[in-house]
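Of the protein chains in this complex, one is absent; all others appear in place.
Right, subunit A next:
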């Protein structure tokens, strides 16, 4: 079957409950916005294919629940991710402060070379702002992570954020490929360990040799 894409990147959205992760994803995947708040149960994902330098890049973006009680479910998805969006709410000081905790979480659970980006969401609500843009930038510099303020509601910088993250991942991957140049090792980077297999598959090769 002809492949419908050149790259598949798995991205993860994390951040406190209510900062607008689902809204950002909704804006990016459906280009729509819904004011009402529906908290994510466990985990969900959306897929969108983008074009990067003539390559078709499929983004499978996992949307995690910010609530504490789903933490165990969500951390399982850290390892397979190639890019992580850390989202906070500019009108919520606490969500900004928690970014540090989320980064620690990433360090503990995700692979070391995962690409990261910080998003300060809800920048349209200027009157309620508690976290200045400068503080966001400062934090990003501190961790050497890219930063942008977004508004899912006004569709501000959402595309830009995902494209930037995807471009960074692609650059890193191409660099790595050049370094090792492994033939046919595509897809191997994002494979998870299979669960322990109860049924041992009959080896085709052994059967072959018997014949």
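What we mean here is this: a residue touches a chain if its C-beta (ideal position, glycine included) is under 8 Å from a C-beta of that chain, and two chains touch if they have at least 3 such contacts; residues count from 1.
The rule is short, and it goes like this: contacts and distances are computed from a predicted model.
Colleague: Given the choices "Exocyst complex component", "ER membrane protein complex subunit 2", "Vacuolar protein-sorting-associated protein 25" or "Large ribosomal subunit protein bL17m", state the protein name listed in UniProt for the chain not shown.
Modeller: Matching "Exocyst complex component", "ER membrane protein complex subunit 2", "Vacuolar protein-sorting-associated protein 25" or "Large ribosomal subunit protein bL17m" to the record, the invisible chain is "Exocyst complex component".
Colleague: In the complete complex, the non-displayed chain touches which residues of subunit A?
Modeller: Residues 1-4, 8, 36-39, 41-45, 47, 58, 60, 73, 76, 80, 184, 186-188, 190-195, 197-199, 201-202, 204-205, 207-209, 211 of subunit A touch the chain absent from view.
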